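The complex is shown incomplete by one protein chain, all other protein chains being positioned as in the whole.
Every chain is named by a letter (A and B) in the order it is written, and numbering of its residues begins at 1.
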Amino acid sequence: MSDPMRIRAVMLGDQVDVKILMSHVMETGQRKDAEGVVVPAHYIVKVTAQCNGRTVLSADWGASVAKNPYLSFRFKGAAKGDKLTVTWTDTLAGTRTDEATIS
Amino acid sequence: MTQSRRVFLHLAGSAGLSALALVAGLLPRWARAVDSRQAFEATAIPAALKALGLSDPKESAEIVFKAPDIAENGAVVPVEIESKLPHTRALAILVEKNPHVLSAEFALPDGTEPFVATRIKVAESSLIHAVVTTDAGVFYTTKLVKVTLGGCGG
Partner (left out) sequence: MTRRARALAGALGALCGLGLTTLQAAPSTEDAIAEYHAMFGDENPAELWQIRGEALWHEKRGPRHVDMSGCDLGLGAGVIAGAYAQLPRWFEDTQQVQDLETRLVTCMTTLQGLSREEVLKIKFGDGEKKSELEALTAYVVTAAKGAEIRLPMQHPAERAAYALGQGVFYYRAGPHDFACATCHGETGKRIRLQTLPKLTEPAGAQNAYTHWPAYRVSQGELRTMEWRLQDCFRQQRLPQLKFGSEVAIGLTMFLAKTAEGGVMAAPSIKR
């Protein structure tokens, strides 16, 4: 069970300013551990964000997004109290969905 | 013509200027039959752009690309892209010297600002390209990020 994302969604004028910290190893599959064994690839490949029934962001990621990823974006058409839902999926079919209320 | 533009165009030019590619560059990301995952396998910029269905990229001063001049550690490099170009549909980050050049790609539906901030891994000092897809075509800007090895061997 992965750690929850820390999602901040705040109204800035008529825009929702979103800042997310995700907990993920983002292992490239090219690193070797202390014993010299290759650590298998394990990274987020897809991130989607939904608000009020529509997709507000869709991202495809490779292994070179940094460990414990940070993501920030902004969108219009939502208000304080609305819910923002963010989902990630990774190379091992792991997935995580977290929600935040826009403040 | 700046050195980076010369290099980028030289690399990207081989993607060709066929009518199909031109039309493909104008369709919304989700309407094009492109294989994003294929693009993430690319080890060079032209192949990545081709896999993303992007062609004929033009350098643009309307893309604000923030990245540090020097990254204390290449494991985490903050980057920010803001496109001032109208009808921006997608943003992509490509790192020339990374084993796989495409780092991330963002599709922006209507209502979403043409802005994204994230943190990427940069294997060694490298040119990084912020590529913007708009209704009018493909545009890019480039920044050199130097990666250092700090401290006492990490």
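Following the convention adopted for this analysis, a residue touches a chain if its C-beta (ideal position, glycine included) is under 8 Å from a C-beta of that chain, and two chains touch if they have at least 3 such contacts.
For clarity, every value in this text was computed on a predicted model and none was experimentally measured.
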Missing-partner contacts on chain A, residue numbers: 3-4, 6, 19, 21, 23, 25, 27, 39, 66-68, 70, 72
Chain B residues touching the omitted chain (full complex): 66, 68-76, 78, 80, 123-124, 148-154
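Basically, only the chains that are shown with their structure count from here on.
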Distance from chain B to chain A - Cα centre to Cα centre, in angstrom: 20
Touch list for chain B against partner chain A, complex: 30, 36-37, 40, 75-78, 80, 95, 98-100, 102-109, 111-113, 115-123
Contact set on chain A toward chain B in their complex: 15, 26, 28, 30, 45, 54-67, 69-77
